[in-house]
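Apart from one protein chain that is not included, each protein chain of the complex appears where it belongs.
Naming follows writing order (A and B), and every chain is counted from residue 1.
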Amino acid sequence: MKRRTTTGAAALGAVLALALSACGGGSGTTPKDSAQPAAEEAKAEFNAGLTGVVNPSDKKGGVLKFANEGDWDSLDPGDTYYGYSWNFIRLYGRSLLMFKSAVGKEGNELTPDLAEGMGQPSDDAKTWTYKLKPGVKFEDGTAITSKDVKYAVLRSLDKEVFPDGYTYFNDFLDLPKGYKGPYKSKGVNTDKAIETPDDQTIVFHLKQPLSNFDYFAQLPATIPVPEAKDTGAKYREHVIASGPYMFEKNEIGKGFTLVRNPNWDPATDPNRKALPDGFDVTTNVNADDIDNRVLSGDLDVAILGTGVKQAALGRVLGDPANKANSDNPTSTRLWYTSINGNVPPLDNIDCRKAVQYAANKVDYQTAFGGEFAGGQIATSLLPPAIPGHEDFNLYPPGADNKGDLDKAKEHLTACGHADGFETNIAYRAERPNEKAAAEALQQALGRVGIKLTLKPFPQADYFALYAGKPGYAKDNKLGLAQNGWMSDWPDGFGFLGQIVDSRVIRDTGGSSNISVRDPEVDKMLDQAMAETDQAKRDALWTAIDKKVMEDAFILPGIWTKSLIVRSKNATNIFVNDAYGMYDYLGLGVK
Amino acid sequence: MATYIIRRLIWAAVMLTIVSIITFAIFFLVPRLAGATPESLATRYVGRTATAEQVKIAAEKLGFNDPLVVQYGRFAKGIVAGADYDYGPGVEHCPAPCFGYSFLTRLPVWPDLLDRLPVTMSLAIGAAILWVLAGVATGVVSALRRGSFFDRAAMTIALGGVSLPIFFTGMVSLVIFSYGLGITAPGGSFTPFLDDPAAWAYSLILPWITLAFLYAAGYARLTRAGMLETMSEDYIRTARAKGLTERTVVLKHGLRAALTPILTIFGLDVGLLLGGAVLTESTYSLPGMGKYAIDAITNQDLPKVMGVVLFAAFFVVVANLIVDLLYAVVDPRVRLA
Partner (left out) sequence: MTFLELKDLRIHFPTDDGLVKSVDGLSFSLERGKTLGIVGESGSGKSVTSLGILGLHKGGRARISGEIWLDGEELVSASAEHVRTLRGKKMAMIFQDPLSAMHPFYTVGAQIIEAYRIHHKVSKSVARKHAIEMLDRVGIPQPDRRVDSYPHEFSGGMRQRAMIAMALSCDPELLIADEPTTALDVTVQAQILDLMRDLQRDFNAALIIITHDLGVVAELSDDILVMYAGKAIEYGTSEDIFERPEHPYTWGLLGSMPRLDRERTERLMPIKGTPPSLINVPQGCAFHPRCTYGDRTGGKSTTEVPTLLESEGGHLVRCHLSGDVRRSIWENEIKPNLEAP
């Protein structure tokens, strides 16, 4: 099915490419490599990288230049929490499992990396066993054992030393009481949580069933760390590589270079082609300059993968040659508006539904940057790239997507506020997009008499003190609040776990879920987490999505898209859905 | 003279202390007055979706639970006596002057500052030489040919130079000269002088010109005004009456006097150059103090901000001291007391 679509696109692309060449646009004259599967190849046209490989090649050598407008939270595999970082980390680190380096949805699939196969769950899905491949070594030539993986996971539990990472392992591993990681809890026996019966086997014991633990096994925290070389908070300065590249030079705040790791054995690694000889990465680079340099060919990748900035947007979309050399992938991020059922009259479901109908999705989209730089209009929670996504729309906003005012008034009447009502909308003051979206809603809802007052709050304390603190939100009548979520990995749990589970809401504030309170949803979440059959599990995610939409606790805005530009010097360019950006493992140099 | 310098240095220390207290207060006291808790402050320095437990740990580790006086005292003690830092597997001693450890990267700030200083110095010295030479020369010629085409053109360009922001001129020149014509280094280029002086100059020539342009414009206007004023002084008439050549009159008598106020401004500008460096370094992605400052502020990384603010304040104070001393050398009527 997928393959056929790709071929169709390629054929259409060929026609377009011819037309573009005629008016001077470069279509890329890639020498055909016989080793390359022909069906995957895509002509250099707009969005070609979403469905095929642009400039396929097996040529080795060369150096790719990356730039980051900011800096990594950390290069330490146990302390990093950005999608681009997880995408990139596969170049120097090997976790138990990994996302395939593949085009589009195929990139969502997990595949064994350090492990020989996928995780073997016990029947209750509380115990997961992985076997390591033999012959995998660190950059210094020492063999990687299951103990190195165990140590890596355990050290990542120390949130004082590694505050940037996630707490999945802290939350699910059956750890000894009061365990604080190997630095503080020296010598504590942790076999009850992670066992290493031999050097090739690692067994995780969980507190509760977890059907999708394989996603945990792809987390960078499972990238092995040799205890003898661990320097805690300073390990980020020299991470010991297990992947095909290792650090040659690393200046935190300025950049680093990766060179080939001589002890990486391709025989143990079917997932990585490792085409370039190295990577040159600069951090804290002016964002507009990055765009200009990528467009000029001076730089290969804007590593954040969040798309070109406003200044370059016109240059990319307005110039056919540039546009043909760019892609517009959808990420797994949803911008939405929380509808707080704790704030009357939104405790009435009809009042919430009135909001759903009255919203103007086109203006909402414009507020976030429009179709290309903003995203596609969302009708439910789960983004299209996540398994379990289903196209449905419980509140059809009219043919023009600008709202169904009759329906909205109908529900207002049912709610007992035929002439509308007043409430507030919270947003993060530092985010102009959220402000614009709030203003768009203010205008749209005003059409049916729902009067919104804008309430900006500082972003640092948005969830901890204001919109995310139930008492404050209720007392200050924050009926609506701008919100956003991006999943850590493309599955329903990663996406929905933190934003629809009412049990994550705490009176002290700080939770991302600030509106969904439905015991039935909670129950379905538990069900899904115990379901080891992927198809059944995905169906449950769909059901949860529908239930929350029926409850009308969330007004979905847009699933973000970003306009990313292909490197002029790179080969094997394609978008991996797991990251919603180019797959950094696949790239080679012309 | 010596007592004067000592008095100024003591005053400088007082100034730096005040600056550090104000910076500290902006970051901690003001948010606290606005209702921030140690935890809400700590949320900035942990990963997204951190749990309450995680945030609590971070707040404790960063010392946010202590009274502000204690927190400031710890910072001040670090500078004077150094500090100890637990990085996990062990404890590291950070020798004085210890500006603390970044809240985000957990790396000590002081080595960063030293590392970035050469970049900003390179930028500043090169740009300063350029802008003084270009600005003063233009100003002198404009003043001597007041009302000429050169004068009017130069002053129009100068007005533009003062008005156009660096991020605009910088970005435009990068697009034209680096990416279009390919004759200058792309953004983010920097080679230390000691590694390769030619590459050093090549990588900085565009930032120099951009930054110098901004200042040169001001100096041209200032020099022009100063020259117009001094050239009508009685002592210039005297110099001419002595039979001096016009060149000697202009350079030795006119410019010498006109430069005195410019020297004052120059000292201040060099001290405050960090302002210009922030924009230039951001635009050209140069890893200098300015870029460091802006990154630190964006990330609300207080130890870095404190470090860079104090460093910058130190330079302002020193630059002012040097200017005052120089002033006494240049203008014999000035006596330091």
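Just so we're on the same page, a residue touches a chain if its C-beta (ideal position, glycine included) is under 8 Å from a C-beta of that chain, and two chains touch if they have at least 3 such contacts.
Since this is a predicted model, take the numbers as computed values, not measurements.
Peer 1: Over the full complex, note down every shown chain the hidden chain is touching.
Peer 2: B
Peer 1: In the full complex, which of B:Ala239, B:Ile262, B:Leu279 or B:Ala293 touches the chain missing from this view?
Peer 2: The missing chain is touched by B:Ala239.
Peer 1: What residue numbers in subunit B mark contact with the hidden partner chain?
Peer 2: On the subunit B side, contact with the omitted chain comes from 233-235, 237-246, 253, 256-257, 260, 330-333.
The rule is simple: only the chains that are shown with their structure count from here on.
Peer 1: With chain centres defined as C-alpha means, what is the inter-centre distance between subunit A and subunit B in Å?
Peer 2: 39
Peer 1: Which residues of subunit A touch subunit B in the complex?
Peer 2: Subunit A reaches subunit B through residues 67, 70-71, 73-74, 81, 155, 158-161, 163-167, 170-171, 183, 230-234, 236-237, 251-254, 282, 284-286, 288-289, 292-293, 295-296, 298-299, 311, 460-461, 463-465, 498, 506, 508, 510, 512.
Peer 1: In the complex, go through subunit B and note every residue touching subunit A.
Peer 2: Going through subunit B, the ones touching subunit A are 35-37, 39-41, 43-55, 57-58, 60-61, 87-90, 92, 104-107, 112, 115, 171, 174-175, 178-180, 186-188, 282-285, 287, 291-292, 295, 298-300.
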